[in-house]
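What follows is a set of notes on a single structure, which appears directly below.
Here the complex is missing a single protein chain, while all its other protein chains stay put.
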Amino acid sequence: MFTVEVKVGLKKGVSDPEGANTLKSLELLGYDEVKSVKSLKVYRMEIDAPSREEASERVEEMCRRILTNPVIHTHEIVFL
Amino acid sequence: MDVSHLFREMEAGTPVRVVLLSEASEDELGGISEIMGIGLSTEEMSRIRTHFISEGRDPTDVELEALGQAWSEHCCYKSSKYFMKRSFIGIKAPQTVIEGEDAGVVEFDDEHVYCVGLESHNHPSAIGPYGGSATGVGGIIRDVLCMGAQPIAVIDPLFFGPLDTPAEEVPEGINHPRFIYSGVVAGIRDYGNRIGIPTVAGMVNFHPGYTGNPLVNVGCVGIGRKENVIHSRVGGPGEVYILAGGRTGRDGIHGVTFASADLSAESEEKDRGSVQLGDPITKEPLIHSCLEANEKGLLRGMKDLGGGGLSCVSGEMALDGGAGAVIHLDRVPLKEEGLAPWEIWVSESQERMMVSVAPENVDAVLHMFRKWDVEAVVIGEVVEGKRVKALWHGRTILDLDLEFFTAGPEYCRIFESRKVDRDIPDPGIGPLPREKLEDALLSILSSPNICSKEDVFRVYDHEVRGRTVIKPYAGMPFSPGPSDAAVIKPLEDSYKGIVITADVNPYFCELDPYRGTLSAMEESVRNLVSTGAYPHSVTDCLNFGNPEKPDRLGDFERACTAIGEFARHFTLPVVSGNVSLYNESEIGKVPPTPTIMMVGLIDDIRSATTPDLKEKGNIIYLVGRTRNEMGGTAFFRYMGVECSCVPDVDLELSGKCMDAILEMNGEGLLFSVHDLSEGGLAAAISEMCIGGGLGADINIRRVGSMSEDEGEPMDVNEKLFSESNSRYLIEVPPQYALKVEDCLSRKGAPYTKLGTVLGDSLRITDGETILMDVPVSDLDYAWRNGLRKLMEGS
Partner (left out) sequence: MKADEVKVCVLRMEGTNCEQETFDAFRRLGADPEFVHLKQLEGRDTLAGENRSLDDYQILMFPGGFSAGDYVRAGAIFAARMKASSGRDLARFIDEGKAVGGFCNGFQIMVELGILPAFDSAMSEHPEAVLHANDSGRFECRPTLLKHVNRGKCAWTGKLEENEIRLIPSAHAEGKFMLPAERERGLYERLFDEDRIVFRYSDPSGDVEAPYPYNPNGSKFNIAGITNDGGNVFGLMPHPERVFFRNTHPDWYRRRVGPEEGDGRKIFESVLEYVMKRF
């Protein structure tokens, strides 16, 4: 069993209104020290696969099929 | 106080404790209530003890929790019921179909009813603004849904502290108004938009009294066929209880007891668990499946699990249907392992609905839910008798007499009505010169309570379902002004429309709860009438302070009386409502806030009117009587003048003006209508100019001197900025002027001809004196950017 985190982020240059708005809200609460916020989406999954390589391959496929849109997203797969 | 010796495990393996009330001293009774967090007073605990002694046993923790919830202010209205019954509950009106269930049901036409409810979600929204407001929307939608109606509109009156409140003035443990405001709006947006019900009206109000305790009221209107109306009660013994929708978790535990106490510094951390989390994507299919099952005639009773959870719902549904119930708590689907039976019993997790079904229809109903991926489980049966029982793997862990359980205490606590000084002081400012008047108008237009709330309403989908005929804004599509009320065309094959508004002016209510409440009722009427609709039903949400303090309860009593007097005069039934007390924090109570939501009907939506000026050359009239009653007005607040003579309501005059406007509008004589409220005549005409992108030239010489016995002539400040009730501005094409004047005279509605629609600036004169001449673009800029400036200001 592998525990995997898939982090989906936005490609460089793609606007990130959620990050920008979060930054604004943090400022509202008085956290002036925060200089930038980028939004990321993280999916943590438990995967039953015979090997790390196969698990990794399956997760890549999931990213292609549903978890990301290649036009704007980057992703990173981390084994915990 | 250590009361642990009064708790005993029921038996090995059953996670239930028996509470030894029979062995407890008076002091220990209070201690038990406190340690369990059930919010019952020592007297109430003692009453419970007596009851169980008569049953010959001690209660379980499940039973005490259930009673704590059922007897909370929120569930049984113990402090407020007396006043409401005395004032306005049960006004007989032919249109009322059902009063006093989860939502009011009122006749729409021969075949249809509309359903209406309004609720507060104040304390949860103070602690978790996003989740709190979202669940508020969810809850009220379920209330309407469970009467068998399709929800068609959401309305949300919101009240916050000023957005520019200095951080140090915000009490410890309470969030800043800006944070609460942003979160509440986002919560309503994400929830309302996702379930596809348009958010069409409401209000956003700011007052320093809400800094420690914001108010989030949410209303919903639905439409249904008469034969599909379903009661919140079982049909009778033999039926099966099915619990459908979201799973049950620890969220929302003690939510109602939390709503029935003041907010404190520890509230933010301590009470997080009391805030439920909404899930619109469970809700949306739940709406579809419940309505579909109901239309197919598969359901006998339906009730939503709001404040009070499984406990209140299974008991009340059974009792109202003349039966008892047995619930198998171990069958309830859970969000997480390890919930104690009492937690399952009182949890207020969202998106849950209980339906009562005849045994032969159970499979069909379960399939209906499965089709929509809504989890649904048979959890109990309706039985003979008047007791509700809860079982845990076959063991009885709760067995309550329903009469005792649901009756709850009812108090007539001590109240003290304040004496309001209604004398009019000399404000000592004299008539303002032209530049000061112009400044005053622009400042008032850009002030937080009057300025455009477009930034709020544009994030709500107010058009989903494709039936919103008049939206929150009216006029030129890309530079609209305000509308007075929202209009929905609910049916495919009929032009009949439902018109909705929600109003209250907390500045008036703060100074004079009686007149303030009358004004709220009258303003609602004006908003409907301006739009072309006749008022049809009232729903209220009464937000007040701690009822155990006599002055707070005195304010409440005054408000109830005012609602009753107004409603009776016009035979307007108060078909549903909600009371929220204990709206206090360490910086004091909120202003008395009796939010009034009124529904009107219009026979043909194509005759609806809006405030935006339509055509150059048309004549502008002021209908109604202007008085010197400036207490709490936007102008006096701007000038810093204190005065508690707030506008009164003359019920006879109110009726005459209403009749006249409705008749003239029905004949198509009026091109635009706008009621006068905050900011008075000057603000109202400005808003009409803004919406239409047109100017006006008016003379106010005769304003305020329509009858001889009025005494002192009014000065220009009063003429321009008085907020007297029962007044409207109307735009009339010259060829209809005679007809209009004739109708107004015939109805006995006072009027003054003010001037014409003209040019692209607002020019106001008093006799020969020019009071102001402001380009409409300047009015527009001030009004449109008020809120934005405040938000971006720091």
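For reference, chains read A and B in written order, and residue numbers begin at 1 within each chain.
Here, a residue touches a chain if its C-beta (ideal position, glycine included) is under 8 Å from a C-beta of that chain, and two chains touch if they have at least 3 such contacts.
Values in this document were obtained by computation on a predicted structure and should not be read as measured data.
S.K.: The chain left out here touches which displayed chains?
M.R.: Touched by the chain not displayed, across the whole complex: A, B.
S.K.: In the complete assembly, which of B:Val464, B:Ala737 or B:Met791 touches the absent chain?
M.R.: The missing chain is touched by B:Val464.
S.K.: Taking the full complex into account, find the residue in B:Lys85, B:His367 or B:Arg746 that is in contact with the omitted chain.
M.R.: Looking across B:Lys85, B:His367 or B:Arg746, the contact with the absent chain belongs to B:His367.
S.K.: Given the full complex, what residues of chain A touch the hidden partner chain?
M.R.: 11, 13-18, 20-21, 64-67, 69-72
S.K.: Applying the definition given at the start, please give the residues of chain B touching the unseen chain.
M.R.: Chain B touches the chain not shown through residues 189, 193-196, 280-281, 284-285, 367, 370-373, 457-471, 473-478, 480, 489, 492, 605-606, 608-610, 612, 614, 668.
Note that only the chains that are shown with their structure count from here on.
S.K.: List the residues on chain A that touch chain B in their complex, please.
M.R.: Listed in rising order, the residues are 25, 28-30.
S.K.: In the complex, go through chain B and note every residue touching chain A.
M.R.: Counting only chain B, the residues touching chain A are 167, 176, 178-179, 182.
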